[in-house]
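Every protein chain except one is present and positioned as in the full complex.
What follows is chain A.
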Amino acid sequence: MVMRKLQLPLSQTQKVRFERAIERLQSLSSTANSDASVIVTDSIPVNHEDAFLKGHGTSEVDGELLATVCGVVERVDKLVYVRTLRARYKPEVGDIVVGRVIEVSQKGWRVELNFTQDGVLMLSSMTLPDGIQRRRTSVDELNMRNIFVEDDVVCAEVRNLQHDGSLQLQARSQKYGKLEKGQLLKVDPYLVKRSKHHFHYIESLGIDLIIGCNGFIWVGEHVEVRDPMVIDDQKDDEMISSSTKNTGKEQSHIPPETRQSICRIGNAIRVLSNLGFTVTVEVIVETVNLSNSKNIDIHDMLGSEFHVVVAENEAERRRAKRKK
C-alpha cells in the first residue's frame, strides 16, 4: 500500500491516531507482492529455458527481460507483464470512462480522458438523441454542436484502440452521453478498480454516480434513462411537449438537498483520494454515512479531523473484512 503524504496540518493527537491507523493498514495489506515490484530497467527474472510470453511493460534486451515501467510484475501462466502504479490511465476495450469534450471536429468529438492521447467519440458511434436507426447525414454533422459542445462532460465506453494508439469511444445506449447537473472529480486512475458496474444510482439520495475507469468520477442528480421505445409510442404528444419540457428542465432548480448530497459525496471522494484509498461505491457511501453520523458539515469534511476518522474507519473495515 503506497500511502500518499498528507498535506494537512495535524494536531499532535491526530498525528498519533493517523499514524496508528496507517500502521494497521500497512500490516493488513498483503506483503506477498512487495518483492515483485520493479522500476524501469530492472531485470525481471524468468526461466529462459521455458517459453514465456512478454506482455505490456516489458522488453527483451540482450536476452534479458527488462521492465519498461515502474510497477508490479504480474504473471499469468507463461505471460509476464508489469502492472503500473500511479501511471496515466491505460484504456482497455469495454472500459467505462468519463471525459470532457475539448473539441468538436468534423465527424466526432475529441474527449480528454487523462490518457496519453485524446479519445475520439465519432458521431456514428453515438446513439442519436431521437433514437432512430439511420445513417448519419451531413445535416447531422452540422448539428453536432446541438449534442455536445466544448467543455461538456460525457460518459462513454472504450470501443477500440487504433494502431496508432488513439482511442475510439462509443455510446451504446441512452445512458451514455452528456452529463449535466453535477460535479466532475478527478482521482488517480489506479484508485478505480474495474468492476461489473460503473454506473451507480444511490437511491436514498437520488444521486447518480459514474466511476470512470480513467479516474474521472461524475456525481450528479439522478436522471431517468428513458426508454427510446416509450418515446416512439407516444410520439405525437411527446413532440410538442418535449421542446418545452427540455427547456423547462434546464432552468429548473436542483433542490438544495440534492446539491448538498452532491457536494457531500464529492468531498467524500476527495478525502478517499487524498488518503489513497480505492474508490468504490461501497466505500463512498460508507464515508458519506460516516460524515453524517458524526455530524460533520460538508466543508469540514476536507479538514484534517475527518481524514483521520476515515483512515481509522478504513483500517477497522479492512480488519473486519479480513476476519471474515
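Heads up, the rule we're going with is that a residue touches a chain if its C-beta (ideal position, glycine included) is under 8 Å from a C-beta of that chain, and two chains touch if they have at least 3 such contacts; residues count from 1.
Just so we're on the same page, contacts and distances are computed from a predicted model.
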*Omitted chain, identified by the protein name its UniProt record gives, among "Ribosomal RNA-processing protein 40", "Calcium-binding protein 39-like", "GPI transamidase component PIG-T" or "RNA helicase"*: "RNA helicase"
_Sole contact to the chain not displayed, among A:86, A:145, A:172 or A:294_ = A:172
*For chain A, enumerate the residues touching the unshown chain of the complex.*
50-57, 76-79, 81, 92-94, 96, 122, 124-128, 131-137, 157, 159-160, 170, 172-173, 194-199, 227-229, 232-233
